[in-house]
Structures are given as C-alpha cells and as structure tokens.
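I'd like to ask some things about the structure below.
Every protein chain but one is kept in place in this view of the complex.
Chain lettering (A, B and C) follows the sequence in which the chains are written, and residue indices restart at 1 in each chain.
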Amino acid sequence: MKITFVGLGNMGAPMARNLLKAGHQLTVYDLVPPAVAALVAAGASAAKSLREAAGGAELLITMLPSSPHVRAAYLGADGLLAGVAPGVLLVDSSTIDPQSAREVAAAAAAHGNPMADAPVSGGTGGAAAGTLTFMVGATPEIFARIQPVLAQMGKNIVHCGASGNGQVAKICNNLLLAISMIGVSECMNLGAALGIDPKVLAGIINTSSGRCWSSDTYNPYPGVMEGVPAARGYTGGFGADLMLKDLGLALDAAKHTKQPVVLGAAAQQLYQMFSARGAGAEDFSAIIKLYMAGQTS
Amino acid sequence: MKITFVGLGNMGAPMARNLLKAGHQLTVYDLVPPAVAALVAAGASAAKSLREAAGGAELLITMLPSSPHVRAAYLGADGLLAGVAPGVLLVDSSTIDPQSAREVAAAAAAHGNPMADAPVSGGTGGAAAGTLTFMVGATPEIFARIQPVLAQMGKNIVHCGASGNGQVAKICNNLLLAISMIGVSECMNLGAALGIDPKVLAGIINTSSGRCWSSDTYNPYPGVMEGVPAARGYTGGFGADLMLKDLGLALDAAKHTKQPVVLGAAAQQLYQMFSARGAGAEDFSAIIKLYMAGQTS
Amino acid sequence: MKITFVGLGNMGAPMARNLLKAGHQLTVYDLVPPAVAALVAAGASAAKSLREAAGGAELLITMLPSSPHVRAAYLGADGLLAGVAPGVLLVDSSTIDPQSAREVAAAAAAHGNPMADAPVSGGTGGAAAGTLTFMVGATPEIFARIQPVLAQMGKNIVHCGASGNGQVAKICNNLLLAISMIGVSECMNLGAALGIDPKVLAGIINTSSGRCWSSDTYNPYPGVMEGVPAARGYTGGFGADLMLKDLGLALDAAKHTKQPVVLGAAAQQLYQMFSARGAGAEDFSAIIKLYMAGQTS
Partner (left out) sequence: MKITFVGLGNMGAPMARNLLKAGHQLTVYDLVPPAVAALVAAGASAAKSLREAAGGAELLITMLPSSPHVRAAYLGADGLLAGVAPGVLLVDSSTIDPQSAREVAAAAAAHGNPMADAPVSGGTGGAAAGTLTFMVGATPEIFARIQPVLAQMGKNIVHCGASGNGQVAKICNNLLLAISMIGVSECMNLGAALGIDPKVLAGIINTSSGRCWSSDTYNPYPGVMEGVPAARGYTGGFGADLMLKDLGLALDAAKHTKQPVVLGAAAQQLYQMFSARGAGAEDFSAIIKLYMAGQTS
C-alpha cells in the first residue's frame, strides 16, 4: 500500500519504520532533514513538500506535536488537503484537542477525504515495539479500513466512536491517570510516614478498592516494584511535561464544555509546579518527589 | 470459644451474628437495648456493663464509632481493661486514627493483653455475608491467633504489620479511593460532555492506564454498569458521610506526620460540600452529582 | 474629535454615549441593528461595515467580547486595519488575553497605527456613570494622547506599562479578586458556624491582616454590609460568569507562561461548579452559596 507519513519525531519515526517493515511503500515528510534521511536510509522516499507528500498516497498518516501544527499541515494553502486525491483515507495520530480534530476532519470530509483521529498511548517504547494502543475516532466504515494498518504499528486498536472521540478518550484517560498517580503518591507517602512498609501497603491497596494502574503496574514509590521508572531514578517512561501537555488539553476541553474538574485542575498545577523545578523531563511518576521532604528533582 | 463482642451497630450486629453461627459462646454489650435484645434472641448473652462484658472472655472484639469511644471503652475506670483477665486477646475493628490505636494497644500490653487493630472494609453487606476484608495491625503471633476467628466474619484477612498498621492501611486505601472516585467522576463527566459514549469511555479506561476500582468495579456514571449504586439511585454501598469520616482520619494523620496531601484535602472538602447539601447518606459514588449540571441530591 | 466606536453591548453602548455627551463626532458599528439605532438616535452616525467605520476616524475604540472577535475585527480582510488611515490611534477596551492584545498591536504598528489595550473595570454601572477604571498598556506617548478621551468615560486611567500590560493588570487583579472573594466566603461562613456574629467578624478582619476589598467593600455574607449585592439577593454587580471568563484568561496565561496558580485553578473550578448550577448570572459574590448548607442558586 502506498502510505505517506508526516512527522518523524520520537514517536513518528519508529511508527513509520514499522510500516516499512510491514512492506508498505512509504513516502515521508518532516521539517528536520536528518529525520527524513534516516527513514530514507531505511527504504522510504522523501517528499519535498506537504503537497507533494500528499500526492499519490493511498493512505496518509500524520504524527505532529500540537493542534496548530495539525491545522497548518492539513488546512494550509500548500497543505495536505491541497495535495491529496479525493477518497484517500487520512489518519491523524497526534494528541490534540477534540474540537480541532473534529474541525480538521470536517474540512477533510468536505474535500472528499474520510478522516480518523487516532492518538496513541504506549510511549516511544511501544512505538518501536509496535505495541501502541490506538484510540480511534471515526465512522465504523473508516475504522474497519484503517484498523489493519494501525495493527501493524500497535497492539490494541480501539474504536472510540465518531470523529474526535479518539482524542476524547485519550485526554480523559490521561486526566484520570494524572489524578490517580498523584493520589497514589499521597497515599504511599502518608502510609510510609505512618509506619507501614510501602510494599505491604501497595499489596493491600492492589487487592482493595484503592487499586489502580498507578499503584499495581507503575507504582511511584521507590522500592515497591521492579521494572518501573521509580526503580531506575524516574528515567524512561512518560515524561512529566508530556503529562502536563495532556492535562492542558483536558482542562481546555473542560473549560469549553463548562465542566468542573477540581482534582484535574489541581493535578495540572502540581505538574506545573513540578515542571517549574526543572524536572519536566523525568517520568511523570516522579511527581511523588513533590511530597517527599528534602527531595528535589 | 467464649467471645465478648462490644458494639452492635450496623456493622457490629451482623459480625456478631456470624460468630454465633460459627458456634461461639457469645457475650454482647451495647448502650442500645434493642440492639442487645436482638442478639440475645439469636443466642447471645447480655452483659450489664463493659467491665462485666470483659470478664470471662477468651477473646474480646470491639466495633465502635470513633477514637473517643474506643479510648473510653478500653481505658475508662470501669472499662474493658479493668474487667478483662491478663492474657486475653483484644481485637478492635473500629476505624480510628492509628495513633489512638497504638496508644490503646500499648495500654493493653501494659495490662498483659495482646491487642490487634483490625478495621474492615466491605460495608454492611459484607458484614452480613461474612465477606469483609480485615486489615490487621499486630505481631505475627497475635495475627496467627486471631486469624481463624476473623475468617468467620470475613473473606480476606490481611496482615498489615505491627500495631496500628491495620488502621494505616484502611485510611490510606480510602484516601486513594476517594481521590480515584472523584477522578473517575470528573473523567466520565468530561468525556460525556465531549460526546463520547460513557460506556465506551469506561471500557477504554478499564483496559488502559486510567484503570481503577472506581472505574471498573464501581463506576459512578449512571448507565455504565449494573449492580452498582449508580444503577439504583446511589442507595446501598458505602455512605458519603462514612467516606468523609475516613478522609478526616487520613487528613488528621497527614497533619500529625507533616505530610502534604493536596488532592486528599480537596477530596475531603468536596465530600464536605456534598454532605452539606444533605446528601451524606447516599453512596459515596454519588459525589459525581457535584459535577452534573442541574443535579441536586 | 472624530471617534469611531465598535461594539455597542452592555459596556460599549454607555461608553459610546459618554463620548457623545463629551461632544465628539461619533461613528458607530455593531452587528446588532437596534444597538446601532439607539446610538444613532442619540446623535451618532452608523457605518455599514468595519472598513467603512474605520475610514475618516481620528481615534478608533473597540469593545468586544473575546480575543477571536478582536482579531477578526482588526485583522480581517475587510476589517479595521484595512480601512483605517495610517497614524490613527487605536484603543481596544475588550478584556482579552495579553498575547492576542500584543499580536494585534504589533500588526497595527506594522500598519502605521499606534495601539493601546485598555480593558476596564467598574461594570455597566461604571460605564453609564463614566467612572470606569481603564488599565492601559501602551507607550507613554500613546498613553498621553488617549488619556484625555478615556477620562471622559472613566475616573481612573492607569498606565500599566507597554502593550498588553493593561490586559495583564486586569486578569491578574481579577485572579486575586476571585481568590479573595472565595477566601472571604470560607472565612465568614466558618466564623458564623463557630458562633461569632458575622458583622463583628467582618469588623475585626477589616482592621486586621485578613483585610481585603472582598471583605471591607463587597462582603458576600448577607447582613454584613448595605448597598452590596449580598444585600439585594446577589443581583447587579459583576456576574459570576464574567468572573469565570476572566479566570479562564488568567489560567490560560498561566499555562502559556508555565506559572503554577494552584488557588487560582481551584477558584476557576469553583466558579465553574457554581455556574453549572445555573447561577452564572448572579453577582460573583454569590459564590458564598456554594458554602452554605441547603443553599441553592
């Protein structure tokens, strides 16, 4: 299949490589020449412009940093919609606000191009291993058509409903994840201060009503689990600044829909405070350091 | 076994009944005559005073509303320690602050009585069905001795470490539970406002990193799950005012150990705000109503 | 002086009237015909388009609801900059984000038009009475030139520094105002619950370190002061939804500058929760109702 892939950053590059491995004929585009060169060395063709990249594709995938990038790439005068043939499927895997996703998809539809939003979770590790989760917002027909290709880059391809709902699922999940992670941090730290062995406490919580992914799979308290960022100085994993970005999207969406998110807002501010200490590049579970006396990042 | 059971409220009465069913010779005490009469009708003997209740027991169990009650019952001039024979095991299943639990246990030890704190979770339903979880703070020796009896009232008997740690586990778990429940409420409500089907959203979260007990087992959003309080008008379950009480214990413990609990404090205030609306008797998952426009309790 | 005034809403209309009273030759523009008709009846001329409105003006003033309106009005293909003569002074009195204010001012400067941001406080009452406060972001030269005209619509004309700083002052002040108002609400309510006479408490605070405008000039507790919204069922004054809008601007600005604003975020969410109860049209001091048992809006 002739696929065009736009956006070869930390996530996009390994995703594109997996499409090459799967045997697709890949055209790539990025503003950073070495990123393009690396993919060309792996067998892809380079396009000189977005418009050119879009021409000839049977499927077009984008992986960009933020809403303005996505809007510009698709809607710009020399952008993807200007170059793509009607009927070609479009997939945006960027994590952006649902409203923008829906607006771009509506513009694509008006141009004759079915479009899906398909943000991912799983990090750079999952991108390289091809084990990402894709949260897809699209009609059932579009979903059915893109599912096989997404499955070459990921393990779980989840249909979240109509256009924009992939983004909704992503930011709602991460809103809850941030709250849970801080909740586990407060809980573990309080327990330790009160004299219980953190491992014992985690064991009890994990079989009780406090059970959550942040506790049983990704516990932030040092020494409780192996193989998690807390066991390796909070390196690797999902960076605190990326969580802060997603919280920003969730809080913006809450503002626009007039939904209160009290703990979500507090979580955003705590991550902001943490990031302001210069620790934004650490794994997001390092937020527990805010709660530890004498700990600095 | 000759067991004395003090405190025949909504939790204590069904727990005591399960001990009768298990064949123990039970002496009971409570300030409310009908509560005593009901147990006597079921085969228990009534004691006229705490001191009398404590005499002759081989094991003494208390289930009381708060720290002052526990302190008074054990340490009062005519209290349990005044009447109990040295060597008799003491088990307090009340949910109280760890510091009080440790002080009463120390006083008991000075009197020659090994003591365990063993607060429960599982609610009145679990108390009646004998499926409670007991979180036990005691030496391994004491734990080994009381475990078989607790197993006649509960399903999971968890050793949490030394004296007081049963209380620590209970309040830390419930601190996290309150945060998670509010987090799920914010997440589900935001998602619905953004246009995703709440059932679909819950399904995605439950297999992703936002997964937690409040989402996959006790989802507060109406229509997402069956058999939960949200499916029956938030009746039954674990009352919001009980959660508020446990949050009070957690926040007090945090204050005394000088641990920040930012989300925990917000959760406490939200439950306080909810309770002030007159909704404290509803299930604690009804906190989601704070987030729903036009919803009053 | 030939002045063009764009935006004849609740604030803009009385401001424009005061310019008429001061003897200026006024051209007006608004999308709502009756709003235009009312000013024409008072002596203004109506323009048929933004571009036409801008032509011939010696000074151009806008009073619009939000950033997108301001951007569109000035920067649109048929907008104000397209019609205005180089050198004409531009004043935007809308409350918008500082970044947008600076970008529009830069575009105006590139077109040869000096521009000031001059958001106001004082409400519709102040607009009618000509007692508004103007917070002005502009060079000293621009400030000196527009100050006399602004003084015909307001009482305090404050120079806040360079372009955008009028907006900065406005949103920072209102951020603090929202926090103070909620703080006073919590303080007064707690005091009343603890048995002190609210009037006595307010009197003490107002001469002590808790003193603030929300307490000594605009106390939200019913019965403490006369002539404030709390004395007339929270009608009149500064609407809760307007405060919510300004908090949104402040929180967005905080996000973009990566500044934590923990209490500010909580204040935003509490106003959102209050607004979701359907009370957004009440005065912003009615937020105290969130804290009063049994109170609904």
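Here, a residue touches a chain if its C-beta (ideal position, glycine included) is under 8 Å from a C-beta of that chain, and two chains touch if they have at least 3 such contacts.
Note that the coordinates shown come from a computational prediction; the quantities given were computed from them, not determined experimentally.
Checked against the full complex, the candidates C:Thr27, C:Ser67, C:Thr95 or C:Ser215 give a single residue touching the omitted chain, namely C:Ser215.
Only one residue in the set C:Ala138, C:Ala250 or C:Ala276 touches the chain that does not appear here, and it is C:Ala250.
Interface with the hidden chain, as seen from chain B, comprises residues 248, 251, 254-255, 258-262, 265-266, 268-270, 272-273, 275-276. Taking the complete complex into account, residues 98, 121, 133, 135, 156, 158, 160-162, 164-165, 168-169, 172-177, 179-180, 182-184, 186-191, 193-197, 200-201, 204-205, 207-215, 217-218, 250, 253-254, 257-264, 266-267, 270, 290-291, 293 of chain C touch the chain not shown. Touch with the hidden chain on the side of chain A covers residues 262, 266, 273, 276-278, 290-294, 296.
Here is the rule we go by: only the chains that are shown with their structure count from here on.
With centres computed from Cα atoms alone, the innermost chain of the structure is A. Farthest chain from chain B (centres taken as the mean of C-alpha atoms): C. Looking at which positions face the partner, chain A and chain B present mostly the same ones, since more than half of the interface numbers are shared.
Taking each chain's centre as the mean of its C-alpha atoms, chain A lies 38 Å from chain C.
Taking the mean of the C-alpha atoms as each chain's centre, chain A and chain B sit 39 Å apart.
Annotation for chain B: residues 262, 266, 290-291, 293 touch two or more other chains.
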